Structure formats: C-alpha cells, structure tokens
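With one protein chain held back, the other chains of the complex are shown just where they sit.
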Amino acid sequence: MEQAVIYLKIIFAAVFVQNFVLSKFLGLCPFIGVSKKRSSAIGMGLAVIFVMTLASAATMLIYQYLLKPFKMEFYLDIVSFIVVIAALVQFVELAMRKLAPALYKALGIYLPLITTNCAVLGVTQLNLEFAKLNGITLTDCLLRSIVNGVFAGVGFTLALVLMAGIRERLESSPVPECMQGVPIAFIAAACMALAFFGFAGIA
Amino acid sequence: MAKQFVITPSPHLKTKEDIGAIMRAVCLALAPAFIFALYRFGYWSIAVTAIAVVTAVVTEAICQRLRHVPYTVDDYSAVVTGLLLAAVLPPNVAWYVPFVGSIVAIGIAKHCFGGLGCNIWNPALMGRAFLQAAFPTEINSGTWPAAKGESLLTSIYTNINGSFDFLVESAKQVGADVITSATPLEQLTRVVDVAGKVEIPGAIYVQNGVIQVSNSQIFDVFMGNTFGCIGEISALALLLGGIYLLGKKIITWHIPFAYIATVALLGWILPAPYSNGEATAYTAWFTGPWLMHVVGGGLFIGAFFMATDMVTSPMSRLGKLLFGCGCGLLTIVIRIYGGYPEGVCYSILLMNTVVPMIDCWTRPRVYGTAKASCPKH
Amino acid sequence: MDWKALSIALGSMAGIGAVLGIVLAWGSKRFFVKVDERVEQVEAILPGVNCGACGFPGCSGYAEAIVTSEATMTLCSPGGAECAHDIARIMGAEVEAVEPKYALTACQGGNVPNRFDYSGVHDCRAAVVPGMGGGIKHCTYGCIGYGTCARACPFGAITMNDKQMPVIDEEKCTGCGRCVEVCPRDLNRIDRESRTVFVLCTSHDKGAVTNKICDHGCIACKKCEQECPFDAIHVIDNLAVIDYEKCKLCGKCVDVCPKGVIVNLRKERRARKQARETAAKEATT
Partner (left out) sequence: MAFLKTFKGGVHPPDHKQLSKDAAITEAMVPELLTVPMAQHIGKPAQPVVKVTDEVKRGQVIGESQGFVSANVHSPVSGKVKRITECNTPLGTKTQAILIENDGQDTWAEGCNVESNPENLTPKEIRSRIADAGIVGMGGATFPTHVKLSPPEGKTIDTVLLNGVECEPYLTSDYRLMLESPDTIVKGLQLVMRAVNCNNGYIGVEANKPDAFKIMEKTCKELSSSDARLAAVMLEVKYPQGGEKQLIEAVLNREVPSGRLPMDIGALVQNVGSSHAIYQACYLNRPLTERIVAVTGEAVAEPANLLARIGTPIGDLLRHCRFDEEKAVKLICGGPMMGLAHFDLEMPVNKGMSGLLALTDASDWDFRHCIRCGRCVDGCAAHLLPSELSIIGESGRFLDAEEANVMDCIECGACTYVCPARRPIVQWIKLAKQEIMKERLRKAEQAKAV
C-alpha cells in the first residue's frame, strides 16, 4: 500500500505537477516543433516516452555501477549520460529501422530529434534524487527511475497532444500576422503553463 | 429603372439573439452579484469593477485598431470579460491589479489568438491566473474591508485582524492551534483536529476524523455573509443569475450541472488532509463537507459564468458534460490536495486546454451513418 | 591535482566512448537499410536545424516527404528559395526555359448595371450557387466582380479596380492557372505571350440585349468577320470567336470592332519583353 502510494505520487508528479514542458520548461524545441499536427504529436510523444524510459534505466545503471563506485558522480554524470543516451538511441534507431520498419515509421523518425534533448537529460538528473534517498535498495531505485521516466514521457506527450489540438484550432483562427506560427505557439504554451500552475503544491 | 430587390442566401429569418444580446444577458445576470458586492464591500469594489471593465473595453478597441479589423466593442464581450475578471478579484485590491489583469485578459488571452471566438482560454480567468502569478500578495491579501454582516464568522475574522492575542488565547482555551482565515475554503484547507474539545464559534474544525461544518455556516456562505472575491461571495445572487441565463437559454444545463454535481460528489467522497497536531492525517471517506464545497468559493460563478463561456467550452452536449465533470474533478483535487484553497480558476483553465481534444472525441454521429465525421487535420 | 581521479575519469569516458563506438559501428553495418539516395541528397541540402517549420518531424522527415512527393519543395523557411531551387534540381523538376504564359480576363463589363442588391458571402462562386439570383449583374456571362480570382492568385498579380474588375499584372503573373480554376464564369484563360489578339467577351446574349447593358460587350455585328482577311474570326451564337489556327494576329478586327471588344496586346507585350531581355543581358554581363 505504502509503495503504491509512493509510486502514485511519483506518477502524478511526473505527469502533472512537474510536467517537463509546462512546469520545468524543458524540451521546448520538440514541443513547439512537432505540435502542429495531432498525428505527429502522438508519434513524437511515444518516441519521447520510449527514449526517456530507456535513458532512465541506462543512466541509472551507469550511475550505480560506474560513477558511484569510482566516485565520479559529482562531475561526470552529465557528460557520461549524454554520451550513453545519444549512442543508445542511435543504436535503437538503427536496429528498429531494420527489424521493425513499421515501428520505425511510427516513431523512428522522431528519435534523432530528441537524442540529446534537455528533457531526456533532465529526467535522468531528476532520477538521481532517488539514488540519494536513504535506505533505498538498488532495484527500488531503478524501478522508481523507470516509472519516473515513463510518466515524465507521458506528461510530455500529454502536453504535446493538447498543444497540437490547440494549434489545429489556431490554424483556422485569424491570428494577427505578426503572431502567426511560432509566436502564438509560445504564447499558447505560456498560457498552458499558467493553467498548469493549478497543480502546484499537490504533493 | 424598376425597383431593385435584395438577394440574400437562405434562410431569410434569423434569430434576434446575436452576440451582443447574449453578452448583454450575461451582464444582466451578473448584476445581482455586483449589487450584493456593493452592499457588502462598499464603493471600492465597484471602482475595481469599473477599472476592469473600462480597461477591457479600451484594450479591445486598441487591439482591433492595431489589427486593422472592425471595432466590435459594441458586442459587450469585453464588458463581460471585465466584469468576470473583477468578480474574481478581492474587493480591496489596488487599482493596478484589475488594470493589468484586463490588459492581459483582452490583449494576450483574446486578441493574440485572433479575437472573440478564437481564444482557447477564458480571457478573464487567464487574466486572473496571470495576476495570481504576478501579484500573489495583492491577490491573496488577508485584509478585507469591514464587514456589515453579523455572523459569527465575521466576528472571528475581525478578531484575527484586530487582536492576535485574543486568538491565541482562544486557541489555548480550546486546546488546539486553531487557524481561521479569510474565506471558508481557506479554512477548509487548513482544518485541524480539536481532539473532541470545545469548538470555536464559527470555525471549521475536525472532530473524530470528520470535518465539522454547521448548517448555519453553510447558510451564511450561501447568502454571502462571508469573505471572498467581489463577485463570488453570494452564491444566492449568482444562482439567480445562473437561473436567468438558463431560463433565457443563453447557456444549457449541461456544464453547470456536471460541474456542481461532480464537486458535490467528490467533495463528499474524498478524504481531506488535516493536521492532528503532529502530522498530516486524512479524514474518513464519504464524510466530506460537500455542501460547503458547493456554496463556498467561486464554484457558482465558475459553473454558471466561466465554464459556460461559449468560446472556450466544447460544442456538443456530451462534450459539455465531460467538460463539466473534468472541471469538477480538478476543482476538488486542487481544493483538497493542492496548494490553492480555490480550484475553480485553474480547473477551468486546465479544462479549456483540453477542449480541442474533447471536441474531437465527442463529434456527433452523422445522421444516416454509423460514425462521426472526421475531417483531416 | 588529483591525477588518479582524472585518469579514472578519462579512462572510463574513453572506455564508454570506445565501447559505444564499436557497438554503433557494428550496428550500422549489421542493420544497414538501403534508402532512396535522393533522400540523403535532399537532406544534405536542407539546413539540418530540425526546426519543424515545415510541419514534418525534422529535416530527414521532410526530405523523405519530398522524395515520396508527399510534400512540396518550398516548405523549408530557413533554407529559403535557394534551398527549394537546389531540391528541385535533385528531384528533376527544374523548370525549362519556355515561353511565358499569362492570364487574361475575357470581360470588360465593369459598368454593366446591377439587377438586384446582393448581401452574402463576398465570393463570386458563392454569388452564383443556385438560388442566388444568378449573379448580381444584368449580364449573366460576365464578371461578377467579388475578386475571388484576386484572392486566389498566389502571386498577388490580380487586383480589383474601382469598377470591381480584375486587372492582371503581367509582371507578376506566372500563368499558374489558379484564377482559371476559381472563376465560376470561366472568364480567365491562360495563353502564350506571343498570342496577343483576344475577344474579351463571353456573352451569348442577343446583340440588342448586350448593347443595352454593356459598353464593351460583343453585339454580334459581324464587322470583324467581314474584315478578317484569313477567315479566322466568326460570330457563333452571338459571340465573336477567333480561330487561332488561322489567325495571323494582324489586328484588323481590333480596329473595326465598334465596342472595343477585341484587343491587341502586342505593343505592351513587346515592350515588356524587350525590357526583360535587356535586364537579363545586364545580369549576365
């Protein structure tokens, strides 16, 4: 029960309260870039979930088995995480293209866009908080990181899909000329962020 | 030359109810709430309202001038935005708060998106959310104008501000750290367990894991004999306005009903956190003070006036029901578990964000087909 | 300086790098997929900023869409026209040097009186849907004047004059034919630059009717028919029609037409052509 509550809290926080786009303002590039159409937004969202999950797991292993034993966790985490994530995603993309062309068509093309995205790096950094908790087992830590990764991705997808819905509606609106395109998308993102303020303080 | 007749496309009959008529009806429906505010809070509340309305109208005109589109300030939509913004501001707020709020509401939340009909978020609420972020202290200030009502709540409140020592003394007497604050909802979010000891008159407290709210308190809040924002203190006045709008068929029952019913239901079901002296505990399930959740705070103005805003709510009836339920759910979650005592503003804004998706999910089934239409995007 | 820590850090990073490098190298061989090489070529031309302005997920997505002809070549705004041009070369869509074509509106009836007042959507096509009285003007063949062609023109080559008639700027016109598609009265046509004589009327109304309502409408007087030395112009169903197979563009019909329905654009076009050629010459030298 206690465990379930903890995980629920992690999930709720990852999706709503600490939404990567709307609360932490990370990953804005793919957020603005691929939110024009709902279909591509969903594809991008799935890709982000995939990469975040993978990155969470991989970096936590690196952290636990490489950085921590050699006491490098205070200065080498970001560098090593970037390298590992980038290579991993590249490799998965290569493999997916060959082995699962259908899946590649659905989300493979989004993968290179987010290999070194700050949102992905951000989630791995956040995961380190679990590693620093007292009395936490390795499996617990890994599990929490993965759950956090999955649902941070879900939160990102949520924001992306909502944004795509909004931008599709804006498409047919007489938005002032100087505001069309990216400017209004940023204003809309700001308004969304203001709305997401409502989740602030939910523990 | 023979007389020239006019050729127009059919239909040749059109309803008299244009945008202006709808907006005027909304203004009229808001009138009781503002009249009550004048009685309750005095002239400054009306001055705040006036600032908000005038700024909204002027901003609208300036925006339309800048965008080289025809002036449509005569459709009263800016007036409604100004009124709604003022309605959710505290009565003693400084002059620049409604001023900035109206500019943001009309200039950014409305005209950047293309003007009336294109805004994604309710402009007034967006203005309010902006103010909450920009002027948190002004918006949440605990000082209220002297109240005219005679309720016990009032006296307690006056005591808080007038004599802090007395409060400490009373708290000692009942053996609990009683914290009462401005609005009933704020009290709800900060309830404590008095451990079965004497209650403080007018305060909301927890006993045996159940939040205790008396009927007289609820009645006071319903009548408006309490604290809160300019337009939202009297649930009765808002209810009158809402019934008028429903009667004139300006709004349909779907959103208010779904919204209020969800708030009542979840307010009753969900356990609320409270402080039992040392740690946070939760009240029992199915014991929530649902009636207080319904009449307190801005639920009525939200359910009847804000969530029903045509531009930012779904179009189909099913969509409206979904929208109302979503607003109710978020309102209760924010009120009980969130960082704000009041969840109406954010819940509606959050649901506004979802409206394009709701519209997409709830497309009606086309007559003579098995499916809803599905245009390419 | 902590040499030990430094060496561990360097060593582990180098190790990670080496392992990952080998794995990736092996992977790219192992999972090699042959792609249309044009995709890569197009991708190389694209700026590679993955900005998403084209609406596709990244430059590679857009490149693929171009090659599979899902997308047009002009969507990349950072790359601009140059980029579009280069892509067009790869896709083999380079425009050959052909004689320019221009649009022309076959109506001059700006002052045809109205039959009724119209109130509704300001679009020529909307004004002629069944039940809209069949067009506001007395002439049911001529221009309606709501400027649908002007709005449809992607190059801004058509403007509406004070008589609500379209004026085509041949400097800007590319002969794309959008205006032809949208005109509900089928008044616009695209023709070669060298073809210069036109009948600018489409009315099949009887001559007397046309005479009453239009200053520049064909009244079927047959003067052109008699004048033409090549038997190239005939009045068919109350309207003069040029047979361009026979027409030598002599312009004699233009001179005899009492209503100014037939026009000859040779002078203006020649002047413009010369200007264009000199400009081109200057540009090359």
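Quick notes on this one:
The chains carry the letters A, B and C, assigned in the order they are written, with residues numbered from 1 in each.
Definition applied: a residue touches a chain if its C-beta (ideal position, glycine included) is under 8 Å from a C-beta of that chain, and two chains touch if they have at least 3 such contacts.
None of these values were measured; they are calculated from a predicted model.
Considering the entire complex, the omitted chain makes contact with A, B, C. By the touch rule set out above, subunit A reaches the unshown chain at residues 172-174. Those residues of subunit C that touch the chain absent from the view are 115-117, 119-121, 123, 125-126, 128-135, 140, 151.
In the full complex, subunit B touches the omitted chain through residues 2-15, 17-19, 21-22, 72, 75, 114-118, 252, 310-317, 320, 363-369, 373-376.
The rule is short, and it goes like this: only the chains that are shown with their structure count from here on.
Remark: among chain pairs A-B and A-C, A-B carries the greater number of C-beta contacts. If each chain is reduced to the centroid of its CA atoms, subunit B and subunit C end up 52 Å from each other. Residues of subunit A in contact with two or more other chains: 37. Taken in their complex, subunit C has these residues touching subunit A: 5, 8-9, 12-13, 16-17, 20-21, 23-24, 27-28, 30-33, 50-53, 55-58, 60-61, 64. Taken together, the subunit C residues at the contact with subunit B in this complex read 113-121, 126, 129, 131-133, 136. Subunit B contributes residues 66-67, 69, 108-109, 111-115, 117-118, 120-121, 126, 129-130, 132-133, 330, 333-334, 337-340, 343, 345-347, 349-350, 352-357, 360, 377 to its touches with subunit A in the complex.
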